[in-house]
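Note that one protein chain is taken out, while the other chains of the complex remain in position.
As written, the chain order gives the labels A and B, with residue 1 at the start of each chain.
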Amino acid sequence: MTVSEQKKGGDSMTATLDTAAQPEDARSQAGRTRWWTLLLRDRVATAAAVVLLLVVLATTLGQLLIGDLDTKQNLRATNTPPGFGHGWEFVLGSDALGRSVLARLMVAGGTSLSVAVPAVLISLIVGGAWGMWAGYHRGWRENVSMRVADIILSFPSLLLAVVVLYIFSPSAANIVAVLAIARIPVYLRTARAESAELRGRLFVDAARTFGTRSGAVIVRHIAPVVAPTLLTVATVDFCFVMLAESSLSFLGIGIQPPDVSWGLMVAQGRQYLQTAWWTAVFPGLAIVITTVSATLLASWFRLATDPAQRWRLALPRGRRGRRSAPVLPEVTQ
Amino acid sequence: MLTFVRRRIVSSAVPLVVVILGVFCLARLTGDPAKLYLPLSATPQMREDFLARNGFDKPLIEQLWDYLEGLFTLDFGESLRTGQDAAGMALRAFPATLQLAGATMLLAIVGAVLIGSWAAYKPNSLADRLSGLLSMAAASMPDFWFAIMGVLVFAVTLGWLPTSGVVGGPEVWVLPLLTLLIRPFGVLVQVVRGAMVSALSAPYVKVARSKGASEPRVVFGHALRNAAPPVLTVAGDLTVGLVNGAVVVETIFGWPGIGKLMIDSILQRDFAVLQAAVLITAVTIFALNILVDLCHALLDSRVRQAVTA
């Protein structure tokens, strides 16, 4: 994991959070405080946000703290179990090459995020835009787009992965590209369905009669409505992409050492499940915790950005009624 | 209805051709199989013989033509690795995957509908939160990790189940099914819950309740039918994923399915088998998509009827 990749991971993460905060910026300063109160009122969402923040901090600033600990090998002290006997670096134990599991978790998290976040963002943006465009225009454009989605979905992504990763190198960028392409149809189909449905709505019709160009209609009227759904899909996908990266490592074509990702750690650690469980269990937990937090935060976010539902969050705890359906993701394995 | 199916089949033809061409080209990009199949000190002559014997010496366009020609008679050629008929190998492997995928989706859907509805019935209750958290955790669990843990615990330590394999009673199904199940199940629980929460707060549920319908009838009759479309979409996509590659599970448990066949033929540069396997799964996936769309249409008309009635 190089420093620049690390940065990229951190930046894109903040980027997501920024876009998340954007509609708020448009409003007043008072709105901003309300936003925080809204978040703080939901204990679960707050916890999720804190966890995510910690993950991002650990994978970015943590780097400064650990120096070269993540690559420093010690063949004389391999597979030491977690505990406080060997200094803070080894509280989570050491791996088969005597490296600190804690340090590697931090660096690996950076790689994982810098693969998962860009992959999700690319497929979200490309697939989402394409899907809205196709659904808005209907007709042959829709047909062609849907058939393209069919092709990608029915094509063994594994073959694509092997070809790309063997012909070109299995660098993080290529893995991002492969995963992004494989996930585009998911957004394409979701966005198309919603956009096709919105097309018939009054406000879109009105915009069209006033002679607004189609691009502008999509950006101004369709995108804001479709975005929350897409965002929910994206969080579920975030989890999928992390696991897919791990499966690639299982098959030996994922992130390559000496770079390390959570997925690679789980895949490599699987042979030590009986002798050094910590080398596989901790990165596995990291994946689970991060993705669960992201999902929780996203479902809260969706609620918070929906004007029709937001009041629920404003209610004092305990009196909150039923939440509306936050999750309608379209997911492929 | 029939016109719809016919139109979909016709419009699937072009993508299918693209998949067929795509797999041909991508496979050729993975390199020349000669070194893999020839002995270490093969002479240039042996190499040429090998290429000629398998038709790799012809220009690519001619190879493509041979391949397309063979397609019409379902003749994909012979496997480089085993010398068997490639189409036969793919057809033999496919049922294993279909059974596994089918059983998994059945269990996942039934389980998710029950748990998801239960959670949605009392939103934000402890049961809801717990099932939400657990299903999210299940959805983000690396499957090979789960599989190996399962084998170590249930087969080695407890000795309750066989480690792997397909021969034997229902017990050989338990670990592969569970491994394959966790993800779709976790995702579906969340989808069902979400859809059911909105469905249960919709006006027609109130109407049904006011008419005196029993609670199970309200939940599973009225609400579920309205919550079905998104669940159907997601379930369809998950099934596509399973058909396309339960590679990890098939690899670990020695399940002779199409995913394992595909990865083996990729690694062994066994183009004929790869092409046959990809075509078979692609056709199935197209059929599955059509089926899902049909179900949507069916549900739609029913809902409409119910509303107008």
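Everything below uses one rule, namely that contacts are C-beta pairs under 8 Å (C-beta built on N, C-alpha and C of every residue); 3 or more make two chains touch, one makes a residue touch a chain.
Criterion: contacts and distances are computed from a predicted model.
Look at the chain that isn't drawn here: its UniProt entry, checked against "Fe-S cluster assembly protein SufB", "cytochrome-c oxidase", "OB-fold domain-containing protein" or "Peptide ABC transporter substrate-binding protein", names it "Peptide ABC transporter substrate-binding protein".
Only one residue from A:Gly67, A:Gly83 or A:Pro257 touches the chain missing from this view: A:Pro257.
For the options B:Val5, B:Leu71, B:Leu98 or B:Leu134, the residue in contact with the chain missing from this view is B:Leu134.
The chain omitted from view is touched by exactly one of A:Thr37, A:Ser169 or A:Ser214, namely A:Ser169. In the full complex, chain A touches the omitted chain through residues 71, 73, 75-76, 78, 96-98, 162, 166, 169-170, 252-253, 256-258, 268, 270-277, 281. Residues touching the missing chain, restricted to chain B, are 30-33, 35-43, 46, 49-50, 53, 81-84, 89, 92-93, 96, 107, 110-111, 114-115, 130-131, 134-135, 138, 146, 148-153, 155-167, 169-171, 173-174, 177-178, 181-182, 185, 189, 251-254, 256, 260-261, 267-269 (touch as defined at the top).
As a convention for this text, only the chains that are shown with their structure count from here on.
Rounded to whole angstrom units, the spacing between the C-alpha centres of chain A and chain B is 23.
Note for the complex: chain B touches chain A at residues 11-12, 14-15, 18-19, 22-23, 26-27, 29-31, 123-124, 129, 133, 136-137, 139-145, 148-149, 152, 183-184, 187, 190-191, 193-198, 200-201, 230, 233-234, 237-238, 240-242, 244-245, 247-248, 262-263, 266-267, 274, 278, 281-282, 285-286, 289. By the touch criterion given at the top, residues 44, 143, 147-148, 150-151, 153-160, 162-163, 166-167, 186, 236, 239, 242-243, 246-247, 250-251, 263, 266-267, 270, 273-274, 280, 284, 287-288, 291-292, 295-296, 320-333 of chain A touch chain B in their complex.
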